[in-house]
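Notes follow the structure.
All protein chains of the complex are present and in place, except for one that has been dropped.
Labels run A and B following the written order; every chain starts at residue 1.
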Amino acid sequence: MAQVAHASDRRRLFALLSPAYLWLTLAVFLPLSAMLFFSVLSDMPGADGGWGLTLGNYAAFLENPTYSTLLWKSLKLGATVTFFCVIIGYPCALVLAKSIRGRSREALFLLVILPFWSNSLVRIFSWAIVLRGNGVLERALNWVLPFDIRLNLMFTTEAVTIGLVHSYLPYVILTSYLALQAIDDDILDAARSMGASKLTILRRLLLPLSLPGLLAGAVLVFVPVVGSFMEPRILGGRMGTYYGTVIEDQFVAVYNWPLGAALSFILLAVVLVILGAASPALRKART
Amino acid sequence: MTLLALAGRVWLGLVLLFLYAPILMMAAMSFNASPFYQLPFEFSTKWYADMAGNDQIIDAALRSVLIAFVVTAIATAVGTAASIALFRYDFPGKRVLQVLLFPPIAIPWLITGTAMLVFFFSIGIGRGTPAVIIGHVALALPYVIVTVTARLSAFDVTLEEAARSMGAGQWTVLRRVTLPFIAPGIVAGGLFAFAVSFDQFVVSYFLSKPGDTTLPVLIYTAIRKGFTPEINAISTIIITVSMAVMFLAARKSNFGGDR
């Protein structure tokens, strides 16, 4: 990597970076700063007149055990979903990148991405039809199996996990595929000719070299899942209360933006701390 | 074919089955007569006929596609530039810039959307399709940057140096060496950007002008009263068309990428 020393480098750096970050500043950072400001207000300005500065909204998180319980539940959900996305998605990417050649690979690759382009709400409702009692899955299984089974998957944590894994799986497949596909086949051939077993090649070459892609995918899954509220609400039923849904309630059910915003920033901070804590360990795993 | 390769293919097949289960269900329900998505299945093309007569749905669908294309173009170009800069150069504050990519992903869109509404209103951007595009691009950018950067991390910088030592200028190096290598990453980033915009209802919901709604917003607001399988019909058509377009594009280009 080049150190920025020359003025020409600095100019180029600025030209490349500024469009993206100016855009993000205008559309995300400044609006979110306004929210950050809201999060330290005691009351919404304009609603009842008086308002002041306070950290009470952050203290509410500590005082009310509901929030930390739910944040923990959401983090566990994020970890579970990420885990399944990785163990399902990575082998898939491996097969696509290293075992299938030519036109059929492109076709399959596109097939993996396409479901992503359908509306998420329609997808969730379609899952509901598949999973619900006496729904399609149960009927299909009872038709195949000789004995009667009742799965009762709908309105459970499993249903939420299935829906979320489905929504986020393409991220892991895609980013892992990109990293795997960039690995030169000559290296693998060389290793093979030196007698390395398939497992060794996977463990010592493919996995370390494609780790940045796999991690990028995992992050793109974990981070949004922790704050998700749509899938839990629709598929989780009585079990579907998560951190994301209580934030939503603060905005939608009661006009308490300060608390809603404070809860969101706590979420952001926790997620960043987790990613920060995980990164040295992961970097170590790479070498 | 070895046993391992066979197992791999079976795995891929199962995953595709999983990915398409709800999509097939969505398509099947578009041909089911019951407005409550009730089983048993009873064939009907009623919902397609209804949808064809529903200008609001068709308008909204076309607007969503248009917005998604514009967003994809902008986000991909701007995001790729930033990824190259973040990859190529070391400079103070780089970590901060990288960390700053997370808030748009981590903060629930509902909060970001509300924040955008308040802020855009106060600085005079107001609401409407331009505001929607500004919002979507911002949400799509981190996805593009993360994806392209993931691809770049496998890039061998010595290739650039070799090209430069042979007298190629910066621009030539970028165009002939770097970009071709990261092309699959850019395409993937574009696919994500399209998906983010095309499926985005929260931000669109807050930022679109009355009357100018997008398909996801239409679906979201319809939930309260109940949406009919018309929604399934339009979704089925959209996914069929995108499938056709993608396969045509894939036949022409080579972005799945044998190098």
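Operating definition for what follows: a residue touches a chain if its C-beta (ideal position, glycine included) is under 8 Å from a C-beta of that chain, and two chains touch if they have at least 3 such contacts.
Keep this in mind: contacts and distances are computed from a predicted model.
J.: What name does the UniProt record list for the absent chain among "Spermidine/putrescine ABC transporter substrate-binding protein", "Sulfurtransferase", "Transglutaminase family protein" or "Phenylalanine--tRNA ligase alpha subunit"?
T.: Per the UniProt record, the undisplayed chain of the complex is "Spermidine/putrescine ABC transporter substrate-binding protein".
J.: I'd like the shown chains that the missing chain touches, ordered by label.
T.: A, B
J.: If I consider the whole complex, including the chain that's not displayed, which of A:15, A:252 or A:269 touches that chain?
T.: Of these options, the touching residue for the absent chain is A:252.
J.: Looking at A:8, A:134, A:197 or A:279, which residue reaches the missing chain?
T.: Of all options in A:8, A:134, A:197 or A:279, contact with the hidden chain holds for A:134.
J.: Given the contact definition stated above, which residue among B:34, B:98 or B:170 touches the chain not shown here?
T.: B:34
J.: Pick out the residues on chain B that sit against the missing chain.
T.: 34-39, 114, 117-118, 121, 127, 210-211, 220-227
J.: Where does chain A touch the missing chain, residue by residue?
T.: The missing chain touches chain A at positions 46-48, 64, 66, 69-70, 73, 125, 128, 132-135, 154-155, 233-234, 237-241, 246, 249-256.
Convention: only the chains that are shown with their structure count from here on.
J.: Please report how many Å separate the Cα centroid of chain A from that of chain B, as a whole number.
T.: 15
J.: Touching chain A in the complex: which residues of chain B?
T.: 4-5, 8-9, 11-12, 15-16, 18-23, 25-26, 29, 37, 39, 78-79, 81-82, 84-91, 97, 99-100, 102-108, 110-112, 114-116, 118-120, 134-135, 137-139, 141, 143, 145-147, 149-151, 153-155, 157, 170, 181, 184-185, 188, 191-192, 194-195, 198-199, 201, 215-216, 219-220, 223, 231-232, 235, 238-239, 242-243, 246-247, 250-251, 254-258
J.: Within their complex, state which residues of chain A touch chain B.
T.: Against chain B, the touching part of chain A is residues 1-4, 9, 12-13, 15-17, 19-21, 23-24, 26-32, 34-35, 88-89, 91-92, 94-96, 99-103, 105-123, 125-127, 129-130, 134-136, 139, 166, 169-171, 173-175, 178-179, 181-183, 198, 209-210, 212-213, 216-217, 219-220, 223-224, 226-229, 244, 247-248, 251-252, 257, 260-261, 264-265, 267-268, 271-272, 275.
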